[in-house]
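The structure under discussion appears below in the form of structure tokens.
The complex appears here minus one protein chain, its other protein chains still in place.
Order of writing sets the chain letters: A and B. Residues in each chain are counted from 1.
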Amino acid sequence: MKTLILKTASNYLLPVLLVFSVFILLRGHYLPGGGFVGGLIAAIAFVLHAFANGLAKAKDLLKIHPGFLMPIGLALAFLSGVAPVIGLDDPFMTGLWFPDPFPVIGNVGSALFFDIGVYLVVVGVTLTIIFTISESA
Amino acid sequence: MLTAILLGFLFAFFLVFAGRFFKGKLAVVSALIPLSLFIYFASFIPRIASGEVVSKTYEWVPSFGVNLGFSLDGLSLLFSLMITGIGFLVYVYTSSYLKNHQYLDRFYAYLSVFMGAMLGLVLSDNIISMFVFWELTSISSFFLIGFNNTSEASRKSALTALGITGFGGFSLLAGALLLGSMTGTYSITEMMTMKEALAGHEFYILAVIFIFGAAFTKSAQFPFHFWLPGAMKAPTPVSTYLHSATMVKAGVYLLMRFTPVLGDTNFWNTTLIVVGGITMLYSAVHTLFRTDLKGVLAYSTISALGILVFLIGLGSQGAFLAAAVFIIVHALYKATLFLVTGIIDLQAGTRNVTVLAGLRKVMMPVAAAGFLAAISSAGIPPSVGFLGKELTYEASTHSTGMVILIVAAIVLTKILLLYAGFVAGIKPFTGRLPEKFTEAKMPDPLMWVPPLLLAILGIVFGIFPALIESYLVKPVVTALGKDASDIHLALWHGFNTVLVLSIITIVVGILLYFILKPSEKLENRIGKLEPVSPESILKKLTYFFGAFSKFWTNVFQNGYLRNYVTTIILFLVILVGYIFIGNSRLVIDHTKLSQITAYELAVTIILIAGVFYTVFTRSRIGAVAAMGVVGLAICLLFVFYSAPDLAMTQFSIDTLTVILFVLVLYRLPKYLVLSDYKMRIRDGILSLTFGGLISLIALQVLAEPVNSDVGDFYAKNAYIMAHGKNVVNVILVDFRGTDTLIEISVLAIAAIGVYGLLKLRVKSSDRPN
């Protein structure tokens, strides 16, 4: 599937899709989107890149093995849940919020970090599966 | 008190890490554990003797009323002292008996777990925690019997023992729960106050049967006795400790413990007398036919347990007194005999009584211990055994009804037990020393002191019965709910019927010993009865059970996936279909339904066409593509019906699934036509019926009123509490965040599974052939 058009297009598509996935992730709390969808879009972006330019290139781009995104994401999600327990002695998963909204993103709270954790895990899982399969297929 | 019980477990745990330090010379140090416990419990003697009951309650599962309630009364105290006292001697003995054994640390760990469990059992006031400790003793006994795990016979015996006592444990649990529901409490002390109500309860008989089931299996009563001779495969210290002095008495303990709760009824007493009577006679007769020393001792132990059950069944103050004394007597002499047997086994290399003789010449102190124990076992004055026998006869002559039968049975048993005691304690040491035993040496003092000490105690208690009278025996009788103030123990009771019976017993017993010599011929003769013994009947039953299970499993678990699925689906279709057709009419309220628009109809048609193509195409890539179409159509349905998040997710996943399939498709096998036409028709009808049923159920449910309280709550509070406006996302990351956390963990596990399946190769050396 290494056609020139796809190759060229994917070079531009990757950053666009990645930015789009982050956008979907961040707006998830107010409009359709969120960590699951965002993560899937990011994963599709990388898979597309891998198809166009070969698996090795896509892997180089990632720098680390996608598998490592899973523990990082899980830890982030878990920490955002534990934070209120440690900091304020509240129950697990109590939402914490910064008092003032940030520009562009809006209100920022522990739920956002949780969603970022979900995002990372989904990217990690999807890429691990697809990369592993295409390597051994 | 909890610390005292847990000490055994803690020590066992400690041995896991520090075991190797206890394998060499230090092994004997571990005996300090039971010794310190013995001293601890002995310190309670004055308080208990004065009639006090020490109790302590720790909360465990308060919501179920299960507490770790411990209480120390006369009965528990007697058992605690036996457990720790004999435990101490056994620990000391073992350090020499299993000297330099590879797994000595393991042995001590099992032994300590057992000791802790046994203490917990006799101290528990809560019947549920008692059950837990009961099971722990069974399990530690299993490990100890199977200690020589390289021998198949050992493993088999261990399994039999676990099977029988495990069944008993189950029965105890059932009894405990039943009693709990009858009385509303799990505390035995509280149950005692409801004795009258319990005896009149409709489930009284059932509860008693459950308790009996537990006690009879644990204490090896007929017909559950056969695990005990098998358990003699264990190293001798174990036989001494578990299978004669303590664990097997747990059943007796249970009966005594429940006498004030369930006792004193016709059913209780008669059953115990009958079962105890049969057991004591049956196994006493068996001792005549054994040539293995441990076999003789095993059957005489069963017989002694039968006597105890029998005495509890008699239910009078005198019988309880006799039982209390006999427990002490038996623990002392039987432990001694077992320890002596162990020494003989180790030094002479055989346990066959037909060849053993003259060993006194090489090991005098051991012979002395054996002799004294035999005296006590025979009930010859001035041993404490005499006291025990006198009291037993006393109790049986004063029994109500069938006195002659009862007395005859007990006298006959005692005669045979005298014979067994003599065979085990005297026979190996008398006569001429055969050539082959001249090699036998005097054992280590660590080995011969414990049995000698026990044997001497048996005589001391006999000469000075006051030593045990008020401190040990009276509190037991009190704990069993009888007045103990007029009890006075003495060797000499005056010239009466009981003394006559005693003299008859001793004379006939000794005559029997000189006339009847144990021989293999006799042993073979009883072997002919083997096919009708309870043991072989059970074995046949187990075999039949296993064969039947195998047959049944092969019918249903036949390894054909589609047979499983067919069975499940067929069952569902029939069951649900029956209920559905029988009970409800399908009502569809057209006014409530939304309109069908043209594009929705189009999507539906595309979807159904996609499904059909997926199912019937012969091309794999076609099937995958059609599946993608189905996924996208579903995606559109989500868009139409207000689920943008779902649509996005479905779209992405659909894409990835197709990619995944395409990636592996060429590695996957081509479709084959494997099923014939008939089969496809059959499966098709089944699937269509099932699909139709699901559709009907869906429509039926739609006719029911909807309850959306949960959804309304989330919707109302999404912005107010969670600062989010996309309610689906708020549910995922905030309201139900913990679920999501677990879900992404599952995803990660799936990815690791895929990675592992593809990347990791089994080394050819590890692969099973």
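By definition in this document, a contact is a pair of C-beta atoms (placed from the backbone, for glycine too) under 8 Å apart; a residue touches a chain by one contact, two chains touch by 3 or more.
The rule is short, and it goes like this: contacts and distances are computed from a predicted model.
S.K.: Suppose you had to identify the omitted chain by its UniProt name; would it be "ATP-binding cassette domain-containing protein", "Sigma-70 family RNA polymerase sigma factor", "Multicomponent Na+:H+ antiporter subunit C" or "Phosphate transport system permease protein"?
M.R.: Answer from the UniProt record of the missing subunit chain: "Multicomponent Na+:H+ antiporter subunit C".
S.K.: Give the labels of the shown chains that the missing chain contacts, considering the complete complex.
M.R.: Contacts of the omitted chain with visible chains: A, B.
S.K.: Would you indicate which residue among B:159, B:357, B:453 or B:758 is in contact with the undisplayed chain?
M.R.: From the options B:159, B:357, B:453 or B:758, the contact with the absent chain belongs to B:758.
S.K.: Return the single residue from B:154, B:300 or B:726 that touches the missing chain.
M.R.: Hidden-chain contact among the options goes to B:726.
S.K.: Contacts of chain A with the missing chain: which residues?
M.R.: Answer for chain A: residues 30-32, 36, 40, 122, 125-126, 129, 133 touch the chain left out.
S.K.: So that we can see where the missing chain sits, which residues of chain B does it touch?
M.R.: 557-562, 565-566, 569, 588, 593-597, 600-601, 604, 607-608, 611-612, 614-615, 620, 623-624, 627, 630-631, 634, 637-638, 640-646, 649-650, 653, 656-657, 660-661, 664, 667-672, 674-675, 683-684, 686-688, 690-692, 694-696, 698-699, 701-702, 706, 708, 710-711, 714-716, 718-720, 725-728, 731-732, 736, 739-740, 743, 746-747, 750-751, 753-754, 757-758
Everything that follows uses one rule, which is that only the chains that are shown with their structure count from here on.
S.K.: Compute the distance, rounded to whole Å, between the mean C-alpha positions of chain A and chain B.
M.R.: 52
S.K.: Which residues, counting only chain A, touch chain B once they are in their complex?
M.R.: 24, 28-37, 40-41, 43-44, 47, 67, 70-71, 73-74, 77-78, 81, 92-93, 95, 97, 107, 109, 111, 114-115, 117-118, 121-122, 124-126, 128-130, 132-137
S.K.: Show which residues of chain B lie in contact with chain A when the two form their complex.
M.R.: By the definition above, chain B touches chain A via 644-645, 648-649, 652-653, 655-656, 659-660, 663-664, 666-667, 721-726, 728-730, 732-734, 737-738, 740-741, 744-745, 747-748, 750-752, 754-755, 758-759.
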